[in-house]
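Right, chain A next:
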Amino acid sequence: MSKQRNLKSVLIGGVAMASLTMLHMGTALAADFKEAPQLADKVKAGQLPSVEERLPKSPSVMEPITSVGEYGGTLRRAILGGGDQHNIVRLIGSENLVRWSPNWSSIEPNIAESFEVSDDATTFTFKLREGMKWSDGEPFTADDIMFWYEVLLDERLTPSKHPNFVETAGPVQVKKIDDTTVEFKFEEPNGLFLQNMAYGFGYYVVNFPKHYLAQFHIDHNPDVQKLVDAEPAAADWVQLFNLKAGPMHTPIFWQNADRPTLHPWHLKNGYGATERVVAERNPYFWKVDPDGQQLPYIDQITWDQVEDVEAILLKAFNGEIDYMARHIGRPVNLAALTDNKDRGKYDFYQVGDIPGSQTALMFNLNNADPVKNEIVNNLDFRKAVSHAVDREAINDIVYLGAGNPVQTAPHPLSPFYNEEWAKHSTSYDPEKAGALLDSIGLDKKDEDGFRLGPDGERFTIVFLVADVFGWQYPDVMELVAGYAKDVGLDFQVRASDRSRLFEIVSSGEHDAYLWNCPGGLVDAYANPDCYVPRGQAVFWAPKWAAWGADPSTGTEPPEEIKELFEIYRGVTSTADPAKQEEALVKLIDSASKQLLTVGLIQSNGAFGIARNNLRNHVDPMPIAGQLWTPAPYTSQFYFEGGDNLP
Partner candidate 1 sequence: MTVETTLGPSGTEEEHTPELLGPWALMWRKFRRHRVAYVSLWITGLIYFMALFGDFLAPEKVDETNRRGIFVPPQGIHFLVTDEDGSRSFQLHAKALKMQVDRATMRRSYVQDPDKIIPLGFFVEGYSYEILGLIPSKTHFFGPKNPRDIVYFLGSDRLGRDILSRIIIGTKISMSIGLVGIVVSLVIGVSLGGLSGYYGGWVDTLIQRLVEFLRSIPTIPLWMGLAAAIPLGWPPLYTYFVVTIIVSMIGWTSLAREVRGKFLSLRNEDFITAARLDGLTDWEVIRKHMVPSFSSHIIASLTLAVPLMILAETSLSFLGIGLQPPIVSWGTLLKEAQNIRSIIEAPWLLIAPGTMIVIAVLALNFLGDGLRDAADPHAH
Partner candidate 2 sequence: MPQIRMHTEPDQTSHTVQPLVEIRGLKTHFFTDDGVVKAVEGVDLDIHANRTHCILGESGCGKSIMARSILRIVDAPGKIVEGSIIYRPGDGRSVDLAKMRPGSRDLREIRGQDIAMIFQEPMSSLGPITKVGKQIVETIHLHRRVSKAEAKEQAIELLDKVGIPRPSERFEAYPFELSGGMRQRAMIAMALSCRPRLLIADEPTTALDVTTQAQILDLIAELKEELEMGVLLITHDLGVVAEVAEDVSVTYMGKVVEKGDVFSIFEDPRHPYTQALMQSVPKLGMEKRHRLPAIKGMVPHPLARPSGCAFRTRCSQAMAGVCDKDEPGLLKSGKTDVACFLYQEETASV
């Protein structure tokens, strides 16, 4: 399939963690910088310092994806009225100290001019760019990072801290070496820290403009109460501070257009309160192209607020969307989008959205019901379910044959791909399934043909399912329930909305649910959620996950699960890529044999649409749960001809 080949050429897979030594990317070479005409006018009018003063001494020079661009135009998108902040985050928000290369293969400096990792993977030193400025023109220095660190340590403001910055011994030690150098130090080796800093959640460190946020902090501004009084949404200074310094991946951040950022565009109005969100060019943005033109090329970005995904589709047909994959890039829409290509003057680009499993059956292995718990924890039961479903048919019917009918496992494009894992117990064999079920004590049936549990009652598993991501989960679940019925298993389907589902699974009261699994590509390093019950979103074994995070909580898992934790420690505790890979492969191998989740279909990627004259966008564009693309590269997008197509 041509799509796969294409993707393969870019997503070469293995993380080139080669650079344990100093990585230094092209320092300033252009003596004379150029700027957008609209900014030049402002400079002339004296409203803005010259471009040389605005840029850091050594701006980040972006290698063009295809060609050097030209200024102008508005990038038009649509955004849902609520809960769609990632529409903004992933387009402009993800500018961290370091970034992944466009093909997700290596880590490059971004806000940091350079970085250094100690051999034992405990000390990480970032060199910042001298003269770099926030979007309001104030300097960005190590003090801003230290201010973030202060907030992190402050129990009043951050009672519980993001796992990226904590280890068993406690929070990371952050030290300001000088105005442009910051050092992060861990007690134990943290082999994934640099990756985590390049992934989405690395944003925390560089989003705390001290000059702006200090006014809301009682230690820095004793008069903060006045500001509290003026803000109806806050009752005390902690609330006020949290309101003004909200996390970037939550709506709060994007509702406050006053907060200075390091993003290529800066919001003009808050998200949620108006019909259109507008982001304007950040005149102090710190990236340039090889010709010395200050980025971004595109003047502004607009998000028209809509309430229904169908409206986005119609807007796309009408040529009112310039670049978008979110909400519309699903196989079901492909035919209609193809039909309207000429009308909307757009074409497709590939999105490397490749999870470990796009649709996986997740049994709650910590079920509160002892009877159910015993059965679902039996590997033969999960094997039986796996043999009972016809993955080929599901793939054909629901996904038009676009996916791979395999278990939760690395994708063929991944360096860890192993056919054995992918094909483990995937054959459609109801007889074998029946025999397996008979063998584990589910051999009696009631008059409707459903198997009885050891307690003599009908053995029923209630599956929660929500229609999310456009992957037609309810349809898949309906088919699965049909196959289960064929082998005498009573799978009850409960369709719900996402938050309702989430609420139930987080309370651990569920039998099972249908969701996806990360870890199809190299994100398996940082996000092995389906290979080891580690993390806060592991709802197939919430109590083991709790135990894994803190052995005084949750339930102690059986030996084979404990072993998984142990193996994964091998990934995190070293900075040696070879050892990391070795450990990870071992982890997946062990997890795969246990069929922790029953994967059904694995995606081969999605697509997006880009207007015909939009250049320099990444195609195919890798994306993942924590890989918030196209953000670090959006500033390079440009319209050929300097404006949108009419």
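Selection rule: all candidates are chains of the complex that A comes from, given by their letters.
Convention: a residue touches a chain if its C-beta (ideal position, glycine included) is under 8 Å from a C-beta of that chain, and two chains touch if they have at least 3 such contacts; residues count from 1.
None of the values given here were measured: they were computed from a predicted structure.
Colleague: Going by the C-beta definition already given, which one of 1 or 2 is in contact with chain A within this complex?
Modeller: 1
Colleague: Taking the complex as given, what residues does chain A use to touch candidate 1?
Modeller: 310, 313-314, 331-336, 338-339, 393, 396-398, 400-402, 462, 464, 467, 474-475, 478-479, 481-482, 492-497, 500, 504
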